[in-house]
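Shown next, in structure tokens, is the structure this report addresses.
Our next item is chain A:
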Amino acid sequence: MPSPQHRTAETASPLGVKGKPLLKVAGIEKSFPGVRALSGVSFEVAPGEVHALLGENGAGKSTLIKIISGVYRPDSGSIHVDGRDLRFEKPDDARKAGIATIYQELLLFPELTVAENIFMGHAPRTRFGQLDWAEMRARTEALLGSLDIHDLAAAQIVGALSVGNRQRVEILRALSQDARLLIMDEPTAALAEHDVKRLFEIVRRLKSRGVGIIYISHRLDEIFALADRVTVLRDGAQVGMRRVAETSSAELVQLMVGRRIENLFPKIAAPLGAPVLEVRDLVRRPMTKSVSLTVRAGEIVGLAGLVGSGRSELAQTVFGVTPADSGKILLSGREVRVRSPREARAFGIAYVPEDRSTQGLVRPMSVLHNFSLASLSWLSRGGFIDRAAEETLARDGVARFSVKTSSLGQIVGRLSGGNQQKIVLGKWLANDPKILILDEPTRGIDVGAKAEIHRLMSELAGQGLAILMISSELPEVLGMSDRVLVMREGRFVAEFARADATPQAVGAAMMGGEGAEAGRPT
Partner candidate 1 sequence: MTILAQSEASKVPLWLKRHETLLAAILVVALAILGLLNERFLTLDNLLNQGRFLTEVGLIALPMTFVIITGGIDLSVGSIVGLCAIMLGYSWKAFGFPLPLAIAFAVGVGALAGFVNGLLITRVRVPPLIMTIATLALYRGLAEGVSQAHSVRNYPEWFFSMGQGQWLGVPTQLLLLLVGVVVAGVALDRTTFGRALYVIGNNETAARFSGLPVDAIKLVVYTLSGLMAGLSAWVLVSRVTTTRSDMGIGYELDVIAAVVLGGTSIFGGSGTIWGTVVGLVMIQLLKNGLALTGVKGDATIIVIGAVLIASTLIASSLQARREGG
Partner candidate 2 sequence: MKLRLLTTVMTGIFGLSLAAGAAKAADKWDGADDLPTSPLACDASPAAAPSPKPYDGGQPTGAADKSGKPITVVDVPKLIGIGYFNATSKGMQDAAKELGNVKITTDGPTEAKIDEQIKFIDNYITRGVDGVLFAANDPVAIAPVLKKALSKGIHVVGYDANSTPDAREWFVNQAQFNGIGKALIDSMAKEIGEDKGFAIVTSTFTTPNQARWIAEMQAYAAKCHPKMKWLETVEAQEDNVLSFNQATTLINKYGDKLSGLFGMTSVATPASAEAVTKANLCSKVAVVGLATPNAMKPYVTKDCVKSVVLWNPVDLGYAATYVMRAVVDGKLKAGGTSVDAGKLGKLNVVNGSEILLGSPFIFTKANVKDFDF
């Protein structure tokens, strides 16, 4: 990666901070039932500038860009493009204003060709209003050429492309409607190393053409490599704006993490028992590459890593959603083969998934039925559900996790994120598991609920439960874990004892930047 001096030299000229900003948002507020997503965010992007948005999950980055790209409407605040005050009713408005967004989950038509995907919705026409395929193909080739992309052809079917190439198609689509502001949401999260390099080249080209870019990433090294300025969000609020040339990763991490480590509920030291979960050289292509770990009774092992580093995939392999290709899983020393979540549950493995609404809960169903979901087998005799027992279970759950709900009949879809998460947790604990895997246990929930869940976790550990916690929030990892494992590209790259797990060291290891060798590589 180029050195800072070189970077500033290159980006100094087009850095039109003084020039009229391309985009200027001010005092953006947005809240959802149960959560305050954004409180008064303001920032601007100049032509030819790469403006990075930094922040942990749930900090409000995604909400912000969804507002800028017209998916959400802000509760208050203004959006100016070229000084014109605009109200975006629908994504199309933003598009017309020259704003294009490349989401993490690429929005493409897998059955259609590259050219069609690029020009869908604004294709060139012949005099007779027919699609002009020749023209379309020509312009596609031109676009490809302009970005030196040679392994893509206009006629290819998008469904068959690599993730990197599909992303390029999205970028081309944005350019084809000559977007002047490009929003990239974690563009590298899913990319292989060489794809990342090519993405950088493309971003630099766009820069030099005066395209403004909002670049969202967790990876500090990328921000230093690409961005001119960086705005840091925390809990929906703007905590600082820095010019990249004048800041350091330490400062940024500090901004992101803030001083919250102290006011987190710390894990109470509990006596560690015998190993409960042991994983040996577990392989599940493509995301999990020979992983080994051990979790002991009463221990909380934190699994740090960036989105796309393979943490959730590992968890789901242990849980049997995507059974392992090879490797061993031992439960309390006994080797087991987990081929489905059903078997996993039977073995006493519990998994609180990262995506609450699609994987964790049945939103249209009641609190009662969600609580008992994982326990039906023991709640029923001869297939018949013991309603009394089921209701007691749910009541206890509501009481124990202080779930705020009007009744057991309440539809969970209507509850706040925090209460929903408590129910998912309760659903699994009701099945009293031996090993609990938590995937982003406090994502997108308010601080109060967060604290409660953390207290609960250490309480459970105290009772001898083995917990494997995946989290993208450093303070959470650091605050809660007895041990921190850092995962990158499907492998463990570092392990820290609680004592020497500092934000800087762990953060660095996660991002693979300088200092990755801190901590004993495993």
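Candidate entries met the following condition: all candidates are chains of the complex that A comes from, given by their letters.
Note that a contact is a pair of C-beta atoms (placed from the backbone, for glycine too) under 8 Å apart; a residue touches a chain by one contact, two chains touch by 3 or more; residues count from 1.
Predicted model, so just to flag it, every value in this text is computed and none were measured.
In summary, of the candidates 1 or 2 that share the complex with chain A, the touching one is 1. Those residues of chain A that touch candidate 1 in the shared complex are 33, 321, 340-342, 344-346, 351, 353, 358-366, 368-369, 373-374, 376-377, 379-380, 383-385, 387, 391, 408-409, 411, 413-414, 427.
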